[in-house]
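The other protein chains are all here in position, but one chain of the complex has been omitted.
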Amino acid sequence: MDILIGYVNYAIALATMIGIYAIMATGLNIQWGLTGLFNLGIAGFFAVGAYSSAILTTAATGKHLGGFDLPVVFAWPAAMALSALLAWAVARICIRLRADYLAIATIGIAEIVRLVLKNEQWATGGTRGISNISRPFEDLTGMWAGLAFLSLVLALAAAVYWLAESGRLSPWGRVVQAIRDNEDAARASGKDVEALRIQGFVIGAALMGLTGALTAHYLKFIGPEATDPLQITFLVWVMLIVGGSGSNKGAVLGAALIWSLWSTSELLTSRLPGEWAHRAPFVRLFLVGLILQFVLQKFPAGLMSTGARNTPSKPKKPSSRNTVHVLPPF
Amino acid sequence: MTLLSLEGLVAGYGPDVPILHGVNIRLQAGEIVSIVGPNGAGKSTAMKSAFGLLNVHQGKILIGTEDVTNSRPEAIVRKGVSFVPQTENVFASLTVQENLELGGYFNSRSHVAAGLDRVYSLFPPLREKRHQKSGLLSGGQRQMVAMGRALMPDPKIVLLDEPTAGLSPKYADEIFKLIIDINASGTAVLMVEQNARQALMISNRGYVLVDGRNRHEGTGAGLVRDREVAEMFLGG
Partner (left out) sequence: MDQALMFVNAYLIPGLVSGSIYALGAIGLTLLFGVLRFTHFAHGDVMTAGAYLALAGVGLFGLHPIMALPLAMAGTSLLCLGINHFFYAPLMKRPSLVLTISSFGVALMIRAAIQLIYGVESQYYVRGIQKSREVFGTFRIVDRHIWIGCSAVALMLALHLLLTRTRLGKAMRAVSDSPDLARLTGISTTTVIRYTWVIGGSLAAVAGVFLGWDGYVHANMGWDQLLPISAAAILGGLGRPYGAMVGGLVIGMAEELSSYPWLGGDALLSPGYKTGVAFAIMVAMLIWRPNGLFGEKVR
């Protein structure tokens, strides 16, 4: 019986994380898949959301900024808004840049966010982080607490999916995809390219902020080392590429597939004897990297191909049509 | 002796949609041959196909008697054919001399030294500017660097894509004179020119392409006098 309960709890935990990652992957799909914006700072927006919600909901402790005691219905939207605000500031400056410059800039933002969280102890608790974060429904007994939180996450994920899918099919979605595929043509037809790209970036970042908040409340703790920031960013990218960028369905399925692999393989490797169990995570990370390379090479459109262009390219300087490209143009 | 021949060439930039629909062109030793025709006739395309820059669907390309159909440009250069593209034909951030040295990339050191002497005596202005960045040169001088680079390996054949495009009439005249000099030194020249009348005047023979097919061929002077050719695009 205990074993059964263990399995059910594991399944609940698995599904909860899949729901959270599905929201994150959908956010990245809005940024990269639809709008063509290269964000490698996912963890930064995630952290801003996590800390904002943690600070707004916890009681005063003296170890970090707090004492607002707000309920999550206010704190989560606030977390999204703060992540969105940061994204807006970044986008205002960097959105016109070539995609790989934007990627470097987002790495920088994530790094700055990390430094602030680590150094500004009065607000964030420094390396000790913030603990005693409340989790909705945690007063319920037995597995009901987990189930109720899971339902909340899944409901949010479903809502996000529905919004993202309506957005993709809306006139707005068609315009941002047109910009992704051919920026100059979109500009020539009078679209405000910068404003639309900023919108895509901000919306995606708000969703990442939401997942940060969800994670902080789910783990009841957040600290600079609570999550390996680079690993989060990497996993979300692999989810989107494997699922098929440009497709919201792909993002969600990619999240489900990759997280299931990630989590169940952990379950298996945790039974390995001592030293091997410590090192297994690195083998798993390496293998996820290989999966990424394999999909990039063999399934350019991802496993959930929508027939749409999978990888936005924005040739900045089209070579004259008569030249042969040995190298990728841009 | 036939140095280069395109036989019944059907070719395009991709695996489908041909631009050339059966083109025949021959270049004999010692000749200057021009390919002329209206815009979009496939002149440049025909010449580039000889250099391995297109997908050949049908027909073949021979250098001498060797079949080089669908060879890569790197391989064709080594068979004694050089190509001067119309645009982006110099390494702008490299000096004049470095551009020329790269022209002899696969030649021996002594060969390169001899090549430099030959090119500098053909284009004396380049010797003075040899340490300048070629991106800073005037259009005409840049064209000289491009032609000089192509001549460095002492090729049997030089292919010129619109060598006078964008140049003032004075510079264009000079380039045409240089083409005669190059030819006189024993290199056969195949060129595509917008400036058709002048090009045909210095050519032994010419081909008129229309819509990716051969329309006329004849001696350079003969084509200039031809009424139909003149009406079509020589401007009366």
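Here the chain labels run A and B in written order, and each chain numbers its own residues starting at 1.
One rule holds in what follows: a contact is a pair of C-beta atoms (placed from the backbone, for glycine too) under 8 Å apart; a residue touches a chain by one contact, two chains touch by 3 or more.
Only a predicted model underlies this, so the values are computations on that prediction, with no experimental measurement involved.
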Contact with the hidden chain (one of A:118, A:191 or A:220): A:118
Hidden-chain contact residue, picked from the options A:164, A:241, A:258 or A:304: A:241
Sole contact to the chain not displayed, among B:10, B:29 or B:92: B:92
For subunit A, the residues touching the chain missing from this view: 38, 40, 93-94, 97, 99-101, 103-105, 107-109, 111-112, 115, 118-119, 230-231, 234, 237-238, 241, 278-279, 282-283, 285-286, 288-290, 292-293, 296-297, 300, 311-313, 317, 319, 323-330
Footprint left on subunit B by the chain that the document does not show: 51, 72-74, 77-78, 83, 85, 88-94, 98, 101-103, 105-106, 149, 153
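Throughout what follows, only the chains that are shown with their structure count from here on.
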Distance between the centres, which are taken as Cα means, of subunit B and subunit A, whole angstrom: 54
